[in-house]
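The structure appears right after this line, and notes come after that.
Heads up, one of the protein chains got dropped from this complex, but the rest are sitting where they should.
Note that the chains are named A and B in the order they appear, and that numbering of residues resets to 1 at the start of each chain.
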Amino acid sequence: MEFTVQQIADLLQGTVEGDKSAKVNTLAKIEEANTGALAFLANSKYEPFLYSTNASAVIVSDKLEVKRSVSATLIRVADPYSSFSSLLQYYQSALIASKTGVEEPSFLGKDSQIGDNHYRGAFSYIGSNCKIGNNVRIFPQAYIGDNVHIGDNTTVFAGAKLYANTIVGSNCTIHSGAVVGSDGFGFAPQPDGSYKAIPQIGNVVLEDDISVGANTSIDCATMGSTFIRKGTKIDNLVQIAHNVDVGSHTVIASQTGISGSVKIGNYCVVAGQVGIVGHISIADKTTVGAQSGVSKSVKETGTIIQGSPAFDYKQNLRAMAVFRKLPELQRDLELLKEKAAN
Amino acid sequence: MEFTVQQIADLLQGTVEGDKSAKVNTLAKIEEANTGALAFLANSKYEPFLYSTNASAVIVSDKLEVKRSVSATLIRVADPYSSFSSLLQYYQSALIASKTGVEEPSFLGKDSQIGDNHYRGAFSYIGSNCKIGNNVRIFPQAYIGDNVHIGDNTTVFAGAKLYANTIVGSNCTIHSGAVVGSDGFGFAPQPDGSYKAIPQIGNVVLEDDISVGANTSIDCATMGSTFIRKGTKIDNLVQIAHNVDVGSHTVIASQTGISGSVKIGNYCVVAGQVGIVGHISIADKTTVGAQSGVSKSVKETGTIIQGSPAFDYKQNLRAMAVFRKLPELQRDLELLKEKAAN
Partner (left out) sequence: MEFTVQQIADLLQGTVEGDKSAKVNTLAKIEEANTGALAFLANSKYEPFLYSTNASAVIVSDKLEVKRSVSATLIRVADPYSSFSSLLQYYQSALIASKTGVEEPSFLGKDSQIGDNHYRGAFSYIGSNCKIGNNVRIFPQAYIGDNVHIGDNTTVFAGAKLYANTIVGSNCTIHSGAVVGSDGFGFAPQPDGSYKAIPQIGNVVLEDDISVGANTSIDCATMGSTFIRKGTKIDNLVQIAHNVDVGSHTVIASQTGISGSVKIGNYCVVAGQVGIVGHISIADKTTVGAQSGVSKSVKETGTIIQGSPAFDYKQNLRAMAVFRKLPELQRDLELLKEKAAN
């Protein structure tokens, strides 16, 4: 996609200084930009880059006083950061929207419906009895099992897998390699010490505005549903076990694992590589520090915990500070014991 | 799949109370069931739900005395829990069995054999010289490399990948995104500080009754085989490195990583997010607590360990209890030192 600087300025209701017909085809940071790039200057700390940048155009403030010669064309706007953010949004939306139509071969099972203006990439698979909304993008090699429902404007990237009966809301993004609806890890120990699989016949429900990262796995419920509630964002390589219920607008960072039947509240922040044991509840607005192991329920809203096992993060910080000095503590104690023995 | 209550009762050798022609098409928990669902009541704690459930039918005990009006049809049996479990098994088996035949396009390499009553989903790939048993289900976009052997009744879900030369037994389940047989992580440091790949020409052997979770990776051996022995169950996102040998009827929970050449015994339980260093042995019936880091061999059968590095779990529990109080310990020690100095 290529635009003239004037086209961009019109979009942003800005004014152009310099070559209006200069062409831009990408967005970049002012300190890294090359010819063809459009950058922005919002923080005066970066002003020196304005005079050295290779960008073809730079969005600057209406109020900026240019002190030296600038090779780039300038677009003057009221708020350069927010104008640039809008462009980023346009750019990404345009990229997604440019994917449209059906590439062959692709597979569409019987009695499945799919809405208007969709993209189905080559080697994508949609099973039987699926109901898929408008503006949905199914990238190549994605798998949508039987009876799956997907809302409007959702994107399923290349090779993501949705097992049968999964329900996905609108405006969701599911990244490559994510697996949604695999069997919960339920095995009943037998008298001879072997294990027998407990059938996992439930599903996964992703509500609206969910993001699921690359290579994340979310297991189906034994019966009923594993829930990810509206607006929650899940990073890459996260494990969510059967019958978990993650609240709304919660953020879960990479490589975290949530065991079976855990209930996580709304507006929580779970950092990376956290483990949460099964069958506990985490209150709303809880923050769990990275690499923590949460071994019991968190009852109070707004709690911040850290450590494995996790407890109050300030107390943990103080304990860790002493931990490093344990050899000195031990020596001091030995000296006192000797003294006391005499 | 839809059945009348009478059909279900005949299957379970139970007797019907109420509308024999009521139709059920799913299984659910009594407290969550909607119209069309069949639920069960085994624990008297849940009896109140019997009088409020929306289930179309409920499996109850021969001996249950109904105290109030019930809208659901009842199926009376000797042991409701075990009857319901059987139905779950039937249900899941029927679902799997309903997948049969070959969807096109799919790829079958030369000199490959596949047994009776199989399913090969669209875009599934089977290389050359493969031997695949009866009742095998290869879901869409699964990859079976050259020379792979698979036993009877095994299911390979959508997009799972088996590298060339992998051996899989009977009654195995391999979930979406699992990778079996990728190269072991072996690199020889060179004099200039760079690394040269050590060829990994071995394979992976999964014996019978193995379950491999979503997005788990199991590397091939450098030479010879990485083994997962009969009946072992592996959860999602687990890493098993080259030349590992995991014994029979062992359970490995999500996000655990097992380094190269580790030997794990039979009937072990390895909890989630555990790390095990390379070239050690873990005795039979060992239990490793969540997030532990196992840094040396476990020699005694039935050992329970915890922590990073891991040691006896009771001792670890006691040490962790004191860890939290380290700031107080430090202060007490300072006071004693002052006192002793005077």
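The criterion applied here is as follows: a residue touches a chain if its C-beta (ideal position, glycine included) is under 8 Å from a C-beta of that chain, and two chains touch if they have at least 3 such contacts.
Only a predicted model underlies this, so the values are computations on that prediction, with no experimental measurement involved.
**Student:** Give the residue, chosen from B:27, B:179 or B:264, that touches the chain omitted from the document.
**Tutor:** B:179
**Student:** Write down which of A:159, A:181, A:260 or A:309 is the residue touching the left-out chain.
**Tutor:** A:159
**Student:** Which of A:80, A:127, A:140 or A:202 touches the chain that is not shown?
**Tutor:** Missing-chain contact among the listed residues: A:140.
**Student:** Just name the one of B:36, B:115, B:293 or B:327 that touches the chain not displayed here.
**Tutor:** B:293
**Student:** One chain isn't shown here. Among A:151, A:213 or A:309, which residue touches it?
**Tutor:** Reading the full complex, the residue touching the unseen chain is A:213.
**Student:** Contact with the hidden chain only, please: which chain A residues?
**Tutor:** Where chain A meets the chain not shown: residues 26-29, 32, 88-89, 91-92, 95, 103, 105, 121-123, 139-141, 157-159, 173, 175-177, 209, 211, 213-215, 231, 233, 235-237, 249, 251, 253-255, 266-267, 272-273, 290-291, 308, 320, 323-327, 329-330, 333, 336-337, 340.
**Student:** Residues on chain B that touch the omitted chain in the whole complex?
**Tutor:** 105, 107, 123, 125, 141, 143, 145, 159, 161, 163-164, 177, 179, 182-183, 185, 187, 193-195, 197-201, 215-217, 219, 223-224, 237, 239, 241, 255, 257, 259, 273, 275, 277, 293, 308-309, 311, 315, 318-319, 321-323, 325-326, 329, 332-333, 336, 339-340
Note that in this section only the chains that are shown with their structure count from here on.
**Student:** I'd like the Å distance between the centres of chain A and chain B, where a centre is the mean of that chain's Cα atoms.
**Tutor:** Going by mean C-alpha positions, chain A sits 26 Å from chain B.
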